[in-house]
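Shown here: the complex without one of its protein chains, the others still in place.
Showing chain A:
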Amino acid sequence: MPVFPTLFPGTIWQTNVVVIATIFLTGLIVFVLLRLAVARMDMRHPRGLQNLVEWAFDFSESMAKDVMPSDDSRRFVRPLAFIMLLFLFVANWLGLIMTITVHFDPHLHIWGLGPSDLQNAKGDVELFDSPTSNMSMALGLAIMVWLISHARGLRHPIKWFRHLLRHPPFGLLEEITNPLTHGMRLFGNIFAGEILLGLLLRAPFAFHFIPWQLPFIIVWLLYSGFVATIQAYVFSILMCLYIGMKSFEVDSQH
């Protein structure tokens, strides 16, 4: 298990700096991508990046349209679905494109890590990774979605209460399992991909010169890219679904 540079070590606030940094990096990439698309937007001849962004926009739009019950909730979830989709896509791919690990002498005190931590990790300190391969971060996103959905549900407390008690005790149980599986699914897929990739990369050559793991690395990289893309979609659509399930507004037109 590699360790990460840590803020506030030994307290309840101890924080993985790499996760926070890569969240902002992912945000920056998405931001620049969207600003470029806006700056290069052409009414008559859409091409390249604009087509891609428009496709993502329509995709998240149709995703929100399919699962949200009313126009109001659709309008609410639209930016969240779009940004979450792009954010997770970029975030999941970050760790596949590059991971940086530095090796330290395990007697140092560095970046909030003591000698015992470094010894546990055999001196490997990761400096760059997918933010979503961190369980705290993935669960954080899932619980954020859970809080948003309940905040919307509580606009209609009676309907919300009836919704919770619809199949006792499963309605209540779902409120615990849904955010857990939501977050763990994302974390598990991305984490597993990166761990196996790391193991393959560190495996020694057969007879010290045959790179037997190269085909496995390529296959696993392709599969992980597929999984990273799919998980971004799965997390976003489940987010729409969970928020939609607790949006009790009724369309005024219908």
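Methods note: contacts are C-beta pairs under 8 Å (C-beta built on N, C-alpha and C of every residue); 3 or more make two chains touch, one makes a residue touch a chain; residues count from 1.
The working rule: contacts and distances are computed from a predicted model.
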Hidden chain of the complex, named as in its UniProt record, picked from "ATP synthase subunit b", "Binding-protein-dependent transport systems inner membrane component", "TRAP transporter large permease protein" or "Acyl dehydratase": "ATP synthase subunit b"
Among A:52, A:100 or A:144, the residue in touch with the chain that has been omitted: A:144
Which residue of A:15, A:101, A:181 or A:213 touches the chain not shown here: A:15
Contact partner of the left-out chain, one of A:95, A:131, A:193 or A:244: A:131
Those residues of chain A which, in the complete complex, touch the missing chain: 1, 3-4, 6-16, 19-20, 23-24, 26-27, 30-31, 34-35, 37-38, 41, 43, 53-54, 57, 78-80, 82-83, 87, 112-114, 117, 120-121, 131, 134-137, 139-141, 143-144
